[in-house]
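One chain of protein is taken out of this complex; the other chains stay put.
Naming follows writing order (A and B), and every chain is counted from residue 1.
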Amino acid sequence: MIAVGIDSGSQNTKGVAWEDGRVLARAIRPTAFETNGAAAAVYRTLLAELKKPAAAAVVSTGAGRKSIEFADGEINEIRSAVRGARFAAPGARLIIDLGAEACRVIKLHADGQVDSYEVNDKCASGVGTFIETMARALQVTMEDMGPLSLKSTRIVPMNAQCVVFAESEVVSLIHQKESKEDIACAIHTGVSNRINSMVRRVGIVDGIVLIGGTVLNTGLAKCLRDAFGREAVVPEKAQYISALGAALYAAELAGGKG
Amino acid sequence: MIAHYGFEDGSGVFYITIDTGKCARCEDRGCAGGCPEGLFALEPDDEDIPVAGIREQARNALKAACAACKPLERRPALLPCQKSCGLEAITHSW
Partner (left out) sequence: MDYWRWTESAWKDPDVPDWRGAMVTAGVDIGSTSTQAVILLDGKLYAYANMRTGSNSPNSALEAMNRAMEGTGLTLEDLRFTVGTGYGRVNVPFAHKSVTEITCHARGANYLYGPTVRTILDMGGQDCKAIGCDAKGAVTSFMMNDKCAAGTGRGMEVIANLLAVPVEEIGPLSLSIDGEPEPVSSVCVIFAKTAATGLMRAGWSKEKVLAAYCLAMAIRVVRLLERNGVEEDFAITGGIAKNSGVVRRIERLLGITALKTDLDTQIAGALGGALIAGDLLRKRQASGKG
């Protein structure tokens, strides 16, 4: 019995197909203002790969979760993130879910119940969009940002926090002949400090797990660890963790054993 | 003067307000030293009397700088800065 979880993000829609305790397939495509269309396409891709006509149950999550017409149920982003992250990293106590337009910091009790959480989906300075916009200003791809940042040798201060002002600051840093490596690191450090302030509010504990599309950036992950002063794990396929969480709920909904 | 230092962004409103009319002998009393992040500095007002303000470089980072003093749970009734001021000149918007 196939269960499907769909995570409708502001930038990408991710899907996970699940059966008998394991992930069978994953799919991703840009949401591009077509929330339902992108979700339907992801669903079709999963089914085509599995050569199945339909899933037993589909559960949606993410910013666009309410617009997915074919879903049998929906769960909020906190629940899907917790469910997925605890599956991928059973000891998780502090989940940081960093997407293109939102950041969630979720603190868990030892038993996995939510203790407290803090969400930012109102200011782009602490989310993935910030890094993407700065990468454009640096004229490098998002994929290059991580490796570049890891090669940084010098701390370059960056004052602007707002995406709009930081864009101009990056341009002037380039004019000042600062290296792309050092600027990339400064960008990641800025985002990390802003996320760290959310972490400080909920209270830091060990067992930090980073999920969401933005944490695939290795340079950012390092800057986050530096800001926390603690280890932070990035599970495999970190961008699919919330979709996985939704799939686990879908499996329950379908009556199977998640 | 009612001086609001800080900022508002999409995520909220983060201002520390100092009513400099209530400030008295800041220098002698060492009121600005109470902040663990060292946000405060004494600056001369219009009559050249030193009163407490927030350092210019720190104004746009208050949300992060104050985070440790403002846990979601068990936040103290008086913040360290308010305690060391003692004259109720300092208030926080969040």
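Note that a residue touches a chain if its C-beta (ideal position, glycine included) is under 8 Å from a C-beta of that chain, and two chains touch if they have at least 3 such contacts.
These numbers were taken from a predicted model, which means no experiment stands behind them.
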Discussion item. Given that one chain is not shown, which residue among A:27, A:163 or A:227 touches it?
Written reply: A:163
Item to complete: May I ask which residue of A:25, A:47, A:106 or A:124 touches the chain that does not appear here?
Response: A:124
Fill in: chain B, residues in touch with the chain not shown (by the definition above)
1-5, 7-10, 13, 15, 46, 59-60, 93
Worksheet item: What residues on chain A make contact with the chain left out of this view?
Response: 10, 33, 101, 122-124, 129, 133, 161-165, 175
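In this text, only the chains that are shown with their structure count from here on.
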Worksheet item: Given the complex with chain A, which residues does chain B contribute to the contact?
Response: 9-12, 60-61, 63-64, 67-68, 70-73
Item to complete: Can you check the complex and tell me which residues of chain A touch chain B?
Response: 116, 118, 120, 122-126, 159, 161-162, 193-194, 196-198, 200-203
